[in-house]
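Apart from one protein chain that is not included, each protein chain of the complex appears where it belongs.
Lettered A and B in written order, each chain numbered from 1.
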Amino acid sequence: MNTPNRKELVNITDKVTEAVAKSGIKEGFVLVSAMHITAGIFVNDEENGLKKDIMRLLEHLAPVGDYEHHKTGEDNGDAHLKRMLVNHQVTLPITKGKLDLGPWEQVFYAEFDGQRKKRVILKALGD
Amino acid sequence: MNTPNRKELVNITDKVTEAVAKSGIKEGFVLVSAMHITAGIFVNDEENGLKKDIMRLLEHLAPVGDYEHHKTGEDNGDAHLKRMLVNHQVTLPITKGKLDLGPWEQVFYAEFDGQRKKRVILKALGD
Partner (left out) sequence: MNTPNRKELVNITDKVTEAVAKSGIKEGFVLVSAMHITAGIFVNDEENGLKKDIMRLLEHLAPVGDYEHHKTGEDNGDAHLKRMLVNHQVTLPITKGKLDLGPWEQVFYAEFDGQRKKRVILKALGD
């Protein structure tokens, strides 16, 4: 992942769907986990207003500001905390060879300190 | 799930226990995941006071209110956000054919926009 904006929500459902198809697994799980500690993964609705609401909530709960972490020279303390609140991973069911999501479930990568290259691990397990 | 109240915490530990027994799996995991995006799943104590405290905390952090999401005609923005904070899934260990919970761990379905039919997926994997 390399987002043009420092903070951004990216719908990665298609990428997860492809990875599940490639895995050849018929029944099992796929783990989707952000490997960098200032990004998260969550499942919610693909709706622009809601995405703004989510970012506003996170900014309200864990605002940009002065953090102890910044004594190291970093300036992304809020990004670490936002990732904590969002959580950094989901485990999704695979049924009959397909990603088994509810009617409105979409998978999002939540970037809180982007504009640089980051990785998400997708790992499937099953039969 | 179809809760009589719009917001409700439902203890689903027995249902998960049954599903594990039916699966025949001796060692593995069971994923419990809310398939609708205004509900969550969590593990905590079966204690009425605590359940009130949890709902109050969520109402405090992500209150009913005016959200961008409501421009679509919806009125459940807070429910989407509460689900984000609670998280929508847990993965539980299965050991010797049984759900392997700690002494006070109970599994809850957290409904934030109910009074209609919703699904929770239970999927077990293992040997």
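Operating definition for what follows: a residue touches a chain if its C-beta (ideal position, glycine included) is under 8 Å from a C-beta of that chain, and two chains touch if they have at least 3 such contacts.
The shown structure was predicted, so the numbers you read here are calculated from the model rather than taken from an experiment.
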- Item | Touch with the omitted chain, as defined above, among A:K7, A:H36 or A:K51 | A:H36
- Task: Touching the hidden chain in the full complex, which residues of chain B are there? Just list them.
- Result: 27-29, 42-45, 47-50, 52-54, 57, 61, 85-87, 90-93, 95, 100-105, 125-126
- Item | Contact set of chain A toward the excluded chain (per top definition) | 29, 31, 33-37, 61-62, 67-72, 77, 80-81, 83-85, 87-89, 91, 119, 121, 123, 125
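Just so it is clear, only the chains that are shown with their structure count from here on.
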- What whole-Å value do you get for the distance between chain A and chain B if each is reduced to the mean of its CA atoms? 20
